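Mind looking over this structure? Questions follow.
Yeah, one chain of the complex is gone here, protein chain that is, but the others are all in their spots.
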Amino acid sequence: MKISKLKNLWHLPLLLAILVQFWPLVFMISTSFKDMNQIFQASLNPLPLPPTLVNYETVLNNFPFFTFLNNTLFIAIFITVIKLVTSVLAAFAFVYYDFKYKEVIFNSMLLTFFIPFTVLIMPNYLLMSKLGLLNTPWGVILPQLVDGMGIFLMRQTMRGIPKALLEAAVLENASPLQVLYKVILPLIRPSATAISIFFFIDAWNEYFWPLLVLQDKGMYTLPLALQMFISAEGGSEWGIAMAVAMLTCLPPLILYFVSQRFILNTFMQSGVKG
Amino acid sequence: MHKSNWQAWLFLLPATLLFLIFFYRPLIENLYLSFFQWNMISPTMKFVGITNYHSIFVSAELLKIFFNTIFLVFILLILNFVLPYIYSYILGHLITKMQSFYRSALFLPSTISLAVASIIFLWFYNPIAGPLSIILNSIGLESPRWFKEDGLVIIAIATIIAWKSFGYNLIVMLAAMVAVPKELIEAAKLENASNWIIFKRIILPMTSPTALYVFTITVVFGLQYMLVPVNMITQGGPNQGSSNLVYIVYQYAFVFFQTGKSAAFAVLTMIFYVVILVAKYKFIDKKVHYEN
Amino acid sequence: MNNIKLTNICKAYGETVVVNNLNLEVKQGERLILLGPSGCGKTTTLRMIAGLESITSGELEISGKLFNTIPPGERNIAMVFQSYALFPHLTVWENIIFGLKIQKLPSEEIKKRAAKALEILNLTGYESYRPKELSGGQKQRVALCRALVKQSPYFLLDEPLSNLDAQLRQQARTELVKIHEIYKPTMIYVTHDQVEAMTVAHKIAILNKGTLQQIGTPKEIYNNPANTFVAGFIGTPPMNLCKAHLLYDKIFIGNECLVLPEKYREVVKERSTVVVGIRPERCTLEKSPMVEAKTVFVEDLGNQRITRLQLKTGEEIYVSTVDHKYSFALAQGFSFEWENVCFFDVGSGKNLIS
Amino acid sequence: MNNIKLTNICKAYGETVVVNNLNLEVKQGERLILLGPSGCGKTTTLRMIAGLESITSGELEISGKLFNTIPPGERNIAMVFQSYALFPHLTVWENIIFGLKIQKLPSEEIKKRAAKALEILNLTGYESYRPKELSGGQKQRVALCRALVKQSPYFLLDEPLSNLDAQLRQQARTELVKIHEIYKPTMIYVTHDQVEAMTVAHKIAILNKGTLQQIGTPKEIYNNPANTFVAGFIGTPPMNLCKAHLLYDKIFIGNECLVLPEKYREVVKERSTVVVGIRPERCTLEKSPMVEAKTVFVEDLGNQRITRLQLKTGEEIYVSTVDHKYSFALAQGFSFEWENVCFFDVGSGKNLIS
Partner (left out) sequence: AQKQVKSTGGKVQIQYWHVAAESFGGATVKELVADFNKSHPNIEVVAKYNPDMYKGLTQNLQAAIAAGKSPDVVQMGWSYLNYAADNFKYTDIASVIAKEEPKDKDFFTKNFLPNVLALAQTDNGKQIGVPYSISVPVLFINPELFAKAGLDPQKPPKTWQEVAAAAKQIKEKTGDVGFFMQEYADNWAQQAIIESNGGTMLKKVDGKVKAGFDTPEAAAAYQLLADMVENGSGLHATNEEGFQAFLSGKVGMVCTTIGKRANFEKSAKFPVMVARFPVFQGKPLKVPAGGNFLMMFSKDAAKQKAAWEFIKYLESPEAMSKWSTGTGYLPPIKNIETRSTVFKELVKNNKNVQVALSSMPSLVKWASFPGTNGLQAEQLLIDARDIILSGKDSAANVLKQTADKVNSLL
């Protein structure tokens, strides 16, 4: 094919999109290295001159940053692990067994993915309150332990395994758990990893539900800690807020950078259809 | 494949339980609560019949909120459905270099917390001191009050959501784009078809199932994501200008402490969704080309 | 007595019957080949025997015991899948001992068996390779290996060679027969490749649309097809089938009046029409032929020429000749010998001789 | 003069050269078949001609004009893809008229052409079907139809029959030739099926690893392969190739001392070793053979028997016989006629005669 110069014009909209998508990140990074004065003087200038670590120092010295970090980690990891387990088990049932109303049950699970979370918050909040789980990590964790999308993605991944492999294992007298353990899990590991990372990032970033459930600062997750610095009665501390934002975004970003190929491929291959 | 029902159920048990408790039970409870007047603390709940629904339907609020919802959905569809569609075509079929770079880079914001995004955009849209206003000023325009004008506020909120979910939608669309067999496009090229014709006559129909999926998640995720920026930036203002069917549920429950009306709104919202889903199956699915 | 016996086996998916009243017996040490067009139910039959598919009705007996409801893992059947079904995350060695480990055999025994099988199949040295590092032929041997180590008396193979290219295929099927001769398991082998069927089988069972058409030795099937379906299915080009009218001792093939020998008149009995079948390679092109015909088209395959002739009735006949034996350019038609002709009933398609 | 001419065409992906210095000419109305093992560059060559792949170096002339940089849409070439490349969301009719509509032909003309093509290909009545509702053979015909309606003087086909089963394939290729005879386009046809190549081609070009091995009529290629690659590639079983030592007028095949006729001594010249090639069907099994050999294995394919013989040197020879002609059980070896023997250079593999 003739590669014309015109073809390169298509890069323009893409570069524009990159610019738009990256601006907020650049702003966040640069502001986090500016002191109060710089922030309000030159908001367009991305280069903090001179860069200062004062915001990070404040965050690390004056705030229980590591408590927030621990809380977030605990909640996100717990959710990720359990969600992975529930999704894998359910997806396995859908892939391995044939039972009555299979598709109906599957669809009713998938459907939950389409229910807006807000519609559920009040009853769930009341439940947490009845169980005495408000202001505990468990209150945050419980309603997030299962995910229609997760089951869907897992099932999709497992469907990619040739049925003959499972049958070969069955012929060798492998029990369902052995099939899951010895055949399916090793085979879907890359996708499962990607999906878990996505679970983790989602749980890590969750803002709204923890905001309702957690009241005690000692319980806070990082995204919640953020709003301590914005719209506070005493006024907003932009530099500090951006430093916290940076620290909040860093783990997901690192995870993404490390595993982006997996993640993108998993979404590309899931062959989602409505 | 294997018929042991009870075994299958054993594997399904954890997920099923959790779904029942945290997804299906609340739907029912909403219906129940919507017939009562209550403030979440008082030990007694007052049965009021359909009063809550009645007061919702007679208020002017409902219309505005409904309109806001539709408008938000409309903007989101442009930003998160049409735009990714076009971009995925460019990315999948029109350029040959740097594909994976664009892919990775454009997906990146999906990993960022919406709370962070909201704060950054709050600054971005500042009508006096924000970068956008500085740019607008420099070309002689005055920045509008993004978060204080009806309509504009919805657009501003929508851009925050778009920023977050553009990448994911793009990737999903892109997957469908590249799944269109290269040979089909080449066959069309041999017939001297232009890029536009290829897009219109081949890509569009062949990616329609995925497009429908992206369409749906744009609506669903959009209304879900909206909660964070609205709560952090506008609290539904100005004058309910950024409120919508989903936010109002939260507002009545946790700002006004009127569980009955909140629940009633939740029920209405679910009905709205069901209508959309049914409409999707009835009208849109017919026009979609499904491979299987 | 490690035989496999199917009695009136049926399989239906909802309304559609996929295997219909199948009766089949495979004796100990025998190689039975299931042959048939795509979708005829070969795989389904195999999977029912393996227990991977439930049996709708009928009885499956293995070694004289009713096996209908025994779970697949307990049937002690070794199966080689069309796609080999090697576990891609395991090495050759791990693949081979997968089942033995689940059976919890002593590790000494496992090692012994696996080493032996690897040696027989010439795979020693490949133990730590992963399937994707192997060629098609090697993969196929690993799959065989995994079946071998089970030392199961029953071997089921579902188109084990279909993924190989022509050259490898020939090698592999020779190997397969060799291995069978060593272990002598009772073997059922599915294919839709005729050459494979003809060369490997002790007995061939031909299926069509879920119904058994014929079961017999390759020779029987080739020379004496039970009906027109089998006749048209076996051989490339397949047996020529054309309608012939009968009048007293005369038979009209392509409007040509021939005398039907006494012997065959008993076969066709009172019929006024019959379908005659002659294999293309049993026809000869002649200058003064028994049946006159026009040469329409000649395909030269190098080692063999296919001549398409058109009879006066418009019917077409293929004649296959080895080119350096005949001068076909002058041919005015074809001849044959009566003993090479099959007679089929027009309605049912049944072979009237067998 | 609708010919296609490739001069020194090369195609490289980065460092790897996929097509190497290819020279090829297809005359108007000719059917050229590109044959070669998988990955040899057949598809790439075709795609360069269609303009779907850029040409690294060399010249592509179509009708005498340099076509290297003309965009594919303007070349007016019809192409049938291996996978058919039917638009799944369009009906048969819409698929066929897709290109015509883009060309903005008057709708009368479109209708006329499409109806004609549908009729020729026996697809009338299927206009409103979608590709997924068609069988493999029908799909293939729709793809052909789409190419036909263009009434383009150039036809490129990339393994158009590879997805069909044996029976259909035979039908389809006859049809294809028939259609070609009607329209007489200049045609390049890619396949790796030999039977197809032998029966369809006016000329065959054999590629290996991007390099042209031989170009000639099917007969030339079969009887006189240019080198050992072609010899081993064409024919099932392929030509027997074995090393022979020469001493004065003697030639040693399988340790058997034979007298090489004068005529061939000139061919082999001063060489002390040579590779001799004999087609399996040109060998005969004899009780008192020219070359003694042990029968290792006999495969009965019904219409033909393949006998594997082992020479004293350990080399193996296949002999293909039509079963009712020879009694092979008593065979002590095989004979052949010198005129059927090819001689190849040991180093380069070149045929010494041609």
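By letter and in written order, the chains are A, B, C and D; residue numbering begins at 1 in each of them.
Going forward, contacts are C-beta pairs under 8 Å (C-beta built on N, C-alpha and C of every residue); 3 or more make two chains touch, one makes a residue touch a chain.
None of these values were measured; they are calculated from a predicted model.
Touching the missing chain, out of B:Phe81, B:Trp123 or B:Phe215, is residue B:Trp123. Residue-wise, the contact with the chain that is not shown comes from B:Met40, picked out of B:Leu13, B:Leu27, B:Met40 or B:Leu94. Within the complete assembly, residues 36-37, 39-41, 43, 62-63, 125, 129-130, 132, 134-136, 211, 215-218, 224, 227-238, 240 of subunit A touch the chain that is not shown. One chain is missing from the display, and on subunit B it is touched by residues 37, 39-42, 122-123, 125-130, 145, 147-150, 233-235, 237-241, 254-258.
To be clear about the criterion, only the chains that are shown with their structure count from here on.
Separating the CA-averaged centres of subunit A and subunit C is a span of 55 Å. Counting partner chains per residue, subunit D shows two or more touched chains at residues 51-52, 71-72.
Residue positions 3 of subunit B are each in touch with at least two other chains.
Those residues of subunit C whose C-beta lies close enough to touch subunit A in the complex are 50-52, 72-75, 77-79, 81-83, 85, 87-90, 98-99, 102-103, 146, 150. Those residues of subunit B whose C-beta lies close enough to touch subunit A in the complex are 1-5, 7-9, 11-12, 14-16, 18-19, 21-27, 29-30, 33, 40, 87, 90-91, 94-96, 98, 102-109, 111-117, 119-124, 129-131, 134-135, 163, 166-168, 171-172, 174-175, 178-179, 209-210, 212-213, 215-216, 220, 223-224, 227-228, 231-232, 246-247, 249-250, 253-254, 259, 262-263, 266, 269-270, 273, 277, 280, 290. Touching subunit D in their complex are the following residues of subunit C: 37-38, 165-166, 170, 174, 192, 194-195, 198-199, 218-219, 222, 234-238, 279-282, 297, 299-304, 320, 322, 324.
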